[in-house]
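Before we start, here is the structure in question, set down as structure tokens.
Only one protein chain is missing; all other protein chains are in place.
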Amino acid sequence: MRFLTAGESHGPGLTIIVEGIPADLPLLAEDIDRDLARRQVGFGRGGRMSIETDRVTFRGGVRLGRTIGSPIAMTLENRDFKNWAVPMSVSPVDLGDEAVRAQLEAKRITRLRPGHADYPGAVKYGLADVRNILERSSARETASRVAAGAIAKQLLRQFNIHVHSHVVEIGGVGAGESVRPALPAFEAWKDLFERVEQNDLRCHPDLYERLRARVVEAAKGGYTLGGAVELAAYGEIPVGLGSHVHYDRRIDGLLAGAAMSVHTVKAVEVGIGTAAARETGADVQDEFINAAGEIARTSNHAGGIEGGMTNGQPVLLRAYLKPLPTMRKALKSIDLITREPFEAHYERSDTCAVPAGGVVCEAMMAIVLAQELQRKLGGDSLAEMLRHAGRGPV
Amino acid sequence: MRFLTAGESHGPGLTIIVEGIPADLPLLAEDIDRDLARRQVGFGRGGRMSIETDRVTFRGGVRLGRTIGSPIAMTLENRDFKNWAVPMSVSPVDLGDEAVRAQLEAKRITRLRPGHADYPGAVKYGLADVRNILERSSARETASRVAAGAIAKQLLRQFNIHVHSHVVEIGGVGAGESVRPALPAFEAWKDLFERVEQNDLRCHPDLYERLRARVVEAAKGGYTLGGAVELAAYGEIPVGLGSHVHYDRRIDGLLAGAAMSVHTVKAVEVGIGTAAARETGADVQDEFINAAGEIARTSNHAGGIEGGMTNGQPVLLRAYLKPLPTMRKALKSIDLITREPFEAHYERSDTCAVPAGGVVCEAMMAIVLAQELQRKLGGDSLAEMLRHAGRGPV
Amino acid sequence: MRFLTAGESHGPGLTIIVEGIPADLPLLAEDIDRDLARRQVGFGRGGRMSIETDRVTFRGGVRLGRTIGSPIAMTLENRDFKNWAVPMSVSPVDLGDEAVRAQLEAKRITRLRPGHADYPGAVKYGLADVRNILERSSARETASRVAAGAIAKQLLRQFNIHVHSHVVEIGGVGAGESVRPALPAFEAWKDLFERVEQNDLRCHPDLYERLRARVVEAAKGGYTLGGAVELAAYGEIPVGLGSHVHYDRRIDGLLAGAAMSVHTVKAVEVGIGTAAARETGADVQDEFINAAGEIARTSNHAGGIEGGMTNGQPVLLRAYLKPLPTMRKALKSIDLITREPFEAHYERSDTCAVPAGGVVCEAMMAIVLAQELQRKLGGDSLAEMLRHAGRGPV
Partner (left out) sequence: MRFLTAGESHGPGLTIIVEGIPADLPLLAEDIDRDLARRQVGFGRGGRMSIETDRVTFRGGVRLGRTIGSPIAMTLENRDFKNWAVPMSVSPVDLGDEAVRAQLEAKRITRLRPGHADYPGAVKYGLADVRNILERSSARETASRVAAGAIAKQLLRQFNIHVHSHVVEIGGVGAGESVRPALPAFEAWKDLFERVEQNDLRCHPDLYERLRARVVEAAKGGYTLGGAVELAAYGEIPVGLGSHVHYDRRIDGLLAGAAMSVHTVKAVEVGIGTAAARETGADVQDEFINAAGEIARTSNHAGGIEGGMTNGQPVLLRAYLKPLPTMRKALKSIDLITREPFEAHYERSDTCAVPAGGVVCEAMMAIVLAQELQRKLGGDSLAEMLRHAGRGPV
């Protein structure tokens, strides 16, 4: 599977095309909308989110609730577009009309926000109105990835592979703690993620009160918070997704690249991550045992990846997200055009978007795993993929 | 530029083809060999390295010391191949000959080493002799990447862009300390890296004694150590490498993916990385100032990347490497075929390969930056690239 | 630039995402619609076309009539979708409702049409209703390519590069004749294509009556006709698009692959094509002359390509299209499910779609040339590309 996405934050809406999904996969808009809703909800997000309950519309590739092998097109409408019809018009507007000019001017931006794409984007694309950059660099774009990822997850589920995430740190709270289930892990992971979905920070219940308090504190203080999410793929993980034979086929590289491409992510760990760098060799590796004739492990420090390949254990990553760069407390900045200093402006009221970020990272992880599964199994229909995998329908 | 590499650890040698380098770039074997030597040297490495002083041979794409636009082929000979001619023969050997059979058998491996590609590789490729996996999954492969990266660095240098690395942690020592130069940084980085190259751990002189002591301690104890390297691209970093417009063009994702594809790397940070997740929004962003009419910054927490694009500041990454999985102290494992338990065998005497890993990460970083620079500038010859960049030859 | 397209013939509509177009390119829906209309019009097409006057809607990547660097999303609505809402529903329909079941059954297809994707598509994707194949394999898909190609043409025009086509053969009439302008050719090509656009077969006026008569004859006889189109890129063709250095960079291969990917195209020629294979070496090559100090040619047998690169002459291709496989006169076929023989069914009344095919081939040619131009020039905005090309705005 491969995909392209398009759409600006305040434009007509988002558009996604996913090519290469096998035929006859059951796929409903609800399968997508569920993850879109998970991305939108989350304690710590401001009011803006409440107005957009994202619902996907299929425009191709799906018929009567099943894929047909052709590219899948999806759109997400921006219900607020009517209020932006002039400044975000795709066609030229009447610049002779003063009201129109005023609307354009009101939405023009030249003041650079630190931590955003504003400055490098404006320079790269040679554009004097920073709105042309921020409309696309906004986290709104990630809804497209969640939609594509939801299709990947639906495919993986047919092979009893599940991808999920939970928040493990916010603003430093939770750092150094681990809630990873012991091995063998299928039921434990499943149970954990069911519980995680029941709270609005999408975290382990034991962490909830502490994380929530941290967000409340920040909201009161007028600052923003980042945090960390743990990503897990569990179930019947095939041995040998990715490959050691060429650098660009190593699945740890592919997964880390996908996760780091998510807005605000500044660090990615596989397995025990940075801790591995501080342990001795004898403590880091995962020993093999013979468990009733099967090859098994006593630990999963490697996060399910050895030699750039999945080893059959749950695949575990952590992504660390910086605080949102927009904030109530002002930052020093300058104007792109006049070069005059100002206090960086305020646009959004989200205090913490870590739960949302986790859903996006989860989507990216699912996409990489689905791509590698397809590479390994081949097949143009779900039935053919299942047959290649030596399985009947789940 | 794009490249493919081939070659097994004990086979005839390594082969690298790099396609897409502009014509008329000065390029000597010494430019490559210098980095190959940097990869090989390093306190903490065992005896094996001493026998292979890597020297590259060009077989195409270079004429009279300059590139000609066609693909560049390089080979690295394995001088020890004569001792492996039978077990690593590319053609079938005489299995009727008992001595031949004995040599094959002596090199056959079925005992799985935890932390290596052995198990997933053997399962993925359906091979009963693990040697078929480990010969390619060995870190020997990374010499190919260093060779390709050296060409990327040579290209970047023409634009006054420099990529370098230094070791900042070994076995926990150095953790939490920072030796990043203050801004503006060109001379400071240059100076740092000159000093770093003068010791055999490739670290800041202030760290050297402590890191060395840690390695000596581990060598005595018979265990291995990991650590961390910092990667920096500095000089005249263009604004706008990478792009915010599509997830797979974000340069932080591309860089992190490249770094995580390096053997033993288990975590990658951009800028202040995980620390960003624990700070508040006001402390993490890099404020803009007007410095004599130019847009400038007072800090570089972002590691030179905002919105998935370079912002003109030095590009800073950290990679965390786990300890080498082979070690004197045994680990529990089992035999791939018989499923019988054993104590994992010992193959290599390296205590710490972090300095070498840093050189490989550096190569991967240079490759990504060179690719993005080419994408931005276009051009089929060095002169054309320089003209597009608005510069004369450096 | 890269692009994905989606959409079934009787589904909600077509969706196109084009990524990688530089910022600040003037782009109006009319620029796309013009070519969409050219694809639809053409003597010899049946009634169905008259109901869909394609008009593109931008959903991203364009603001106030100019591109902003982000991916461009376009949709084309299927105005007839209301009549297909049940059988082409993306979501499951109520199979308990007899009327619904009847509608589904009425549109179900199991009779294989020779010359279509029906048979290989149904086998490949494991689908028992051939409608799932033909909805995407229909020529309707090519409207998406024309939309993407129109953007490519708009980019090329900024560099005074023009891509156009004309019909040169229908049903054997016109074969062996050539209407290629003599060199130097800019005005001659421009004039030719202006005249070509004035008739509904998009051919040289001298050919019009004969070609039209051939189509009328076929319509009366109840059979279909193919033909040939000539494609030309002219104006200021840069020297050196494509490359001799690697097989997959040769522009003749890229162009031929793009043209052969168009429905019904069964042969592609570069320059004098098959005739080159029948001439002697002395007659085929294009001699060089010194024309007032400039390197010039006395002929263009090579079609503007030598060594896999453009040589500055007009780029000339011919594509040969087979007759449409659906026809009034029946063909023997069998049912996919029952394996029973039948006479292949009739779906469409087009006698000849060669003019439309030419517009699609033209789009594909423009896309390849735009991609190679971008590769050579780099640049993220139109201004930057023009600067790299050493030109001001046209």
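Note that the chains are named A, B and C in the order they appear, and that numbering of residues resets to 1 at the start of each chain.
Throughout what follows, a residue touches a chain if its C-beta (ideal position, glycine included) is under 8 Å from a C-beta of that chain, and two chains touch if they have at least 3 such contacts.
What you see is a predicted model; the values in this text were computed from it and never measured.
With respect to the full assembly, the chain omitted from this view is in touch with A, B, C.
With the whole complex as reference, residues 2-8, 11-15, 17, 19, 22-24, 28-29, 57-65, 68-73, 75, 88-93, 104, 121, 124-127, 132-133, 135-136, 380-381, 383-384 of chain B touch the missing chain.
Residue positions on chain A in contact with the hidden chain: 19, 69-71, 240, 243, 245-246, 374-380, 387-388, in rising order. Interface residues of chain C with the unshown chain, by the touch rule above, are 4-5, 112, 114-121, 123-125, 133, 136-137, 141, 145, 169, 171-172, 175, 218, 221, 223-228, 239-240, 243-248, 250, 252-262, 265-274, 276-282, 284-290, 293, 295, 298, 302-303, 306-312, 320-327, 329, 331-334, 336, 339-341, 344, 364, 376.
One rule holds for everything that comes next: only the chains that are shown with their structure count from here on.
Closest chain to the protein centre (all Cα atoms averaged), using per-chain Cα means: A.
Residues touching across the chain B and chain C pair largely coincide in numbering: over half of the numbers involved belong to both copies.
Chains compared, chain A against chain B: the Cα-based superposition rotates one onto the other by 180 degrees, nearest 5. Across the assembly, the mean Cα position most removed from that of chain A is the one of C.
Separating the CA-averaged centres of chain A and chain B is a span of 27 Å.
Between the CA-based centres of chain B and chain C the separation comes to 45 Å, rounded to the whole angstrom. With touch defined as above, residues shared between interfaces to two or more other chains in chain C number as follows: 19, 69-71, 380.
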